[in-house]
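Complex shown without one protein chain; remaining protein chains in place.
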Amino acid sequence: MIARLSDGLRRALDSDIFYSFRNSPLTILSAVVTLIFFIGAFFSPWLAPHNPFDVATLNLMDAFTPPVWLPEGNPIYPIGTDDQGRDLLSAIMYGTRVSLVVGFCSVAFAMVLGVSLGLISGYFGGMVDSVIMRVADVQLTFPAILIALLLDGVVRGLMGTEQHDNLALMVLVFSIGLSYWVQYARTVRGSVLVERNKEYVQAARVIGLPSVLIMIRHVLPNVLGPVLVIATINLALAVITEATLSFLGVGLPPTQPSLGTLIRIGNGFLFSGEWWITVFPGIALAVFVLAVNLLGDWLRDALNPRLR
Amino acid sequence: MAETMLKVEGLKRYFDVSPPWLNRVLDGSGRRVVHAVDGVSFSIERGETFSLVGESGCGKSTVARLVVGLYDPSGGQITFEGADLSGAAARRKHGDKQSRMQMIFQDPYASLNPRWRVGRIIAEPIRFKKLIQGGDKIKARVGELLSLVGLSPADADKFPHEFSGGQRQRISIARALAGQPEFLVCDEPTSALDVSVQAQILNLMAELQAELGLTYLFISHNLAVVHHVSDKVGVMYLGRLVEWAETRTLFGRPLHPYTRMLLDAIPDLDMSGRSRTPVAGEVPSPINPPSGCSFHPRCPLANERCKREVPQSLTVPGGAVACHAVQEGRLPPWHGGTVAAAE
Partner (left out) sequence: MAEPVLEVKNLRVEFPTRRGTLVAVDDVSFSIAPGEVLGVVGESGAGKSMTGSAVIGLLTPPGRVAAGEIRLMGRRIDKLPYGEMRKIRGRQIGAIFQDPLTSLNPLYRIGDQLVETILTHLPMTKAEARARAIGLLKEVGIPGAEDRIDHYPHQFSGGMRQRVVIALALCCNPTLIIADEPTTALDVSIQAQIITLLKRLCAEHGCSVMLVTHDMGVIAETADRVAVMYAGRIAEIGPVRDVIKHAHHPYTRGLMGAIPTISEREGRLNQIDGAMPRLNAIPRGCAFNPRCPEVFDRCRVDRPDLMRAGGSLAACWKAEEAVNG
């Protein structure tokens, strides 16, 4: 077992993908930045200097403290505080966590939905394929934001605002995920059409394996490469969509603020001189999305043998 | 008389190549159907090698896929060891018979799952059919199979990309043998390989046939290879079997003008200075095959009847041929050189 693992590790370190990673400083930088965001977000309760949600520690006297390098700055709050006196750095860390949870969950949801439908569509073809792909076509005519707004409105109408706040996260994940599954389905369907006709799949059919087993054992692992690339880039997209929705006020409530919520809150103070409340969450969002996108680009090139 | 293992009668397979429904409506065009295999009959006896030879698009690979059940026939019958295996339902009913057949594919780079270790690839039929139970026993069997095809049992832990084309084809053969078949369908097993490696694989296949008593259906476009491996040879042209005969007969006294043309096209390695008459024309598209005998536009012997009427198979000593010229006795003798023109 250990021998297998160490063998696997050796192969991974020796692989072309790792080689192309090591030789691209930009990719290493984006990986490091992404990692910092992940660690900062998921360990925020332990790493953040303050707990922005602990009302007991909040002091309204500290509200609107500017960043530390400005005349009224306070070294306790390195990049300042917001209108409630919350430490902005901690708020960003907590906010990123919320954004990432939404991002990961919606990507996972879209991926499972899209990959399964794509597999079925590509492997069985015929009517099933036509129906799934036409639904996908129709779905593509609605922008993601519109679908999310629509769903959000429906849920709000059905449950009332208070209950909606509790479910906001689920609604967001569902609506973002639903807007992005088409891409997975199409990509997987395309790859399945190619793989399905390869001789190793035919060999499995000659052995007598049932279709479901062939799809899971043989086809699925061989079409996951492009899915991984889409998932990476979609993570950035999902985080942005979440931020947009939250900025518009239909996303997460201020009680569990995400990066988008923070930007929205700060937006009101932009012209009264407290620019840092909205600018720093904005920068955090931009840097994170850029880093993830660069990683996705690299992954796409590294997995595509034609570009190598 | 030897026992008939596989009998194929009037086998047909049509493919729908029409454009999508919407395009058809807009263009006002109808459905288009390719008759990839159009009424092929032959039988294979236990322990022998039957080859199908022909140019691309003649339907030989489709016959191979029909026989192992990768496609369902549009018509005709496939009988294997007395059991009817034409169609999915019939195959399920005789699952034990169907599993007696295995296939070796053309492209050694595509026929092995690139993400699996060789051991797992070879063990898959064993595990799926529960031929052997227990990890250690399966591992031992995989090692045995690897040794049988000339590889080392230690190769089970490697991935396909670590092997050369010839070695991969050996792995492919080992996987086919793992299912304990009696009948192997070999679809161009050596055409992706270099000649020196091709010789290795052909020799291996001959050894395995002698050792395990296998029966082969061998598909190839290479007449020299077919001559080397087969007991009987069938020549296909545009979905039809135009001639079949015992190997010695077919190569020594070819009857069908197309067979003669193929024999003429074999490069002359002996440097005997034999002049070749390259035959004019190319294989027509199977979507719009010529009327009557589909070879008539290229045939030096074609007459009016050939353009109208599809020739029926005519039994001759040691084989059968579908040609009006043979039936009417206007076929010139074969000199082992060129097809003399009748006109």
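When the chains are written out, they are named A and B in that same order, and each has its own residue count from 1.
Keep this in mind: a contact is a pair of C-beta atoms (placed from the backbone, for glycine too) under 8 Å apart; a residue touches a chain by one contact, two chains touch by 3 or more.
A quick note: this is a predicted structure, and the numbers were derived from the prediction, not measured.
Student: Of B:L148, B:A206 or B:V316, which residue touches the hidden chain?
Tutor: B:A206
Student: Touching the hidden chain in the complete assembly: which of B:L212, B:A265 or B:I287 does that?
Tutor: Reading the full complex, the residue touching the unseen chain is B:A265.
Student: Touching the left-out chain: which of B:R65, B:H227, B:R240 or B:H296?
Tutor: B:H227
Student: Which parts of chain B face the unshown chain closely enough to count as touching?
Tutor: Counting only chain B, the missing chain is touched by 55-56, 164-167, 194-200, 202-203, 206, 221-225, 227-228, 247, 251, 261-271, 276, 278-280, 282-283.
Keep in mind that, in the parts below, only the chains that are shown with their structure count from here on.
Student: What is the distance in Å between the mean C-alpha positions of chain A and chain B?
Tutor: Between these chains, centre-to-centre, one finds 51 Å.
Student: Would you tell me which residues of chain A are touching chain B in their complex?
Tutor: Residues of chain A touching chain B: 198-200, 202-209, 218, 221-222.
Student: Touching residues of chain B toward chain A in the complex: what are they?
Tutor: For chain B paired with chain A, touching residues are 65, 68-70, 95, 98-99, 101-103, 105-107, 110-115, 124-125, 128-129, 172, 175, 179.
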